[in-house]
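As you look at this complex, bear in mind that one protein chain is not there, while each of the others sits in place.
Moving on to chain A:
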Amino acid sequence: MYCSLPLVAYAMAGASSRVHFHDIPDVVLTTIFSLVSKTRTRNAMSLVCLKWLALERSTRKSLTLRGNIRDLFLLPTCFRAVTDLDLSFVSPWGYPFFDSFSNPHLLAQFLRHAFPSVVSLVVYVRNNSISTLHHLAPQWPNLRHVKLVRWHRRLPTAPIGSDLVSLFEHCRTLSSLDVSHFYCWPEDLSLGIQAYPSIAASLSHLNILKHSSTEGFKSRELLAITSSCPNLRKLLATCEFDPRFVGYVGDQTLLAIASNCPHLSLLHLVDTTSESGIRPDLNHEGYTSEDACICHATLGDVFARLPLLEELVLDVCHNVWGTWPALELLNSKCPRLKSLKLGHFHGICRGIVSRPDGIVLCRGLQSLSIKNSADLTDHSLISISRGCHILSKFEILGCKGITATGMRIFTHNLRKTLVDVKISYCKSLDAVSSLQALEPIRDRIERLHIDCVWEENSLKKKYKSSSSTTWTNIQHLSLWIAAGESLAPLSFAGIDDCPALEEIRIKVEGNCRDKARPSTNAFGLRCLTVIPRLSRMMLDCSGVTGYAHTAPAGKTDLSLWERFFLSGIQELKIDELDYWTAQDVDMNRRSLFLPAAALLAQCGSLRKLFIHGTANEHLMMFLVGNPFLRDAQLRLNYYPAPDDDTSTKMRVDSCFRFEEALGSSSRHVPD
């Protein structure tokens, strides 16, 4: 929540011309301060006077520790009110926390002394040699929420469950565990949960999604976990819905999960192939070759057992047929349901105007995401917009049957509530037609995703209609674009004026190995200079594959593509950038080349830069010249993150030298 202090002061002043901010009782001031969440604002507030400094420190609840691990003895001790502590971003990223200290126990105690009130902890657990959790967990026995992070390979020799056992042994009041970015084997988790039944019984929030690997939980593992944790309110898990695999999850498993955990308010089950990143062919019929073993009748029974459900995600990635009866039951049995995401559910609504059915009856939905519903038609979509009449967030992905006409009527019907829309890989909805379909909410929409698929004809038509299009309220824009395509048409595709846009995310995907050199010099970041308030960018080229060093004769290297993607970035006034490098799949290498370092070094307004890939020391040193840069880090948060031995990872010493140079007092960072 962002609270405008001048406004409060003004309001106070309005009452009587001699009321000063310091006349406000301390209790009220404390409440005002605790509502401020932006770190930069807080830092500024703490500089006003000693009283404000004390107030700010006493109301700062969450802190992410940055800085180099060698400087940990310089830990600030003024943030004693912090309850949510994130230790996973300490430099070098992903380094075993206590490896460089001869007395890890002393350091752990020092952490405890600096942050005595921590109840929520995020920490990177690299390996078990000097177990991080073994030293840290005893320091905060009252921990309630823990998120573990590991993108490096789990050592095969590590004893099963050892990390979690260290945690559970010391933190008996744990109620929330997130291992979605923690690479471990399912047995590690199962063992931990079974060894500590009292903790399992009091767990209310369990996130076992697998972002950091391609595996999922088997049916019996899910059943064992859910039967040990009957009080779960939130469960997120990756599992295998393909019935050809041993341990697949079918409707019987779902029924059992619902029986085991009747208090669930959030159930989020995703197939292992959901994030594979492989875009289906747009011309594909939309049906998968295998069906899931889920029938609508059993689904209805599942919903009946979860009366407290508020948020449901079933991204099955395999066909689920004729689901409208189950969705009607969903509406009647789960009255609190607000958010729904379904993947490969067919027949969610038959589109008969006079008899609304299926998902149309879920009138309480505020957020709906429909993925790969092959038989969804414009009629169904329009019916949905009439039924789910308070939708504020809508996503439609991979639905071949939807056209711009249907989409436009949909947004028109929901123009009072819809503020967040995502349209992706729908055959009949290219960039221009998507933007046209959203015209009824052009002045309301706050978050938008479209794919930058340019059709010659629709671009020409749009260019001819000269009216400028202002998207008054859009704050976050997300784009997908194929590698080799240019962003330039964006400026006349129908989204040229975005006065409130601060954040943009661009995802580039494609195989560059066989592509000819890009025909234009630049991808077109320059065209974003027209966005006046753009301050944060996420440029995700992790889906771009190519040759790092081994391009055959006549083929193009990734360094050239990197130059293509980043050209123009020096003209943008962004202060924060996340950049995911392209990858050479054969070598599992995602690294920065010379053009990227050179271009990023020219981006003079950058304050924070996070590169998701590796880079050599001398390339990172280019960045020391950026006048405002105060936080730069290499984060290898992709799986498997390369281990030390034979990769071009920035060595620990290199990281230290770079950060020392960045933080040195001879650099005068203006603000």
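FYI, contacts are C-beta pairs under 8 Å (C-beta built on N, C-alpha and C of every residue); 3 or more make two chains touch, one makes a residue touch a chain; residues count from 1.
The rule is short, and it goes like this: contacts and distances are computed from a predicted model.
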| item | value |
| --- | --- |
| Protein that the absent chain corresponds to, by UniProt name, given "IBH1-like N-terminal domain-containing protein", "rRNA 2'-O-methyltransferase fibrillarin 3", "AB hydrolase-1 domain-containing protein" or "Integrator complex subunit 11" | "AB hydrolase-1 domain-containing protein" |
| Option from A:Thr30, A:Thr403 or A:Gln570 whose C-beta touches the chain left out | A:Gln570 |
| From A:His284, A:Arg517 or A:Arg533, residue that would touch the chain that is not displayed | A:Arg517 |
| Those residues of chain A which, in the complete complex, touch the missing chain | 517, 549-554, 556-557, 559-560, 563, 570, 586-587, 589, 593-595, 598-599, 601-602, 616-619, 621-622, 625, 645-648, 651, 653-654, 657 |
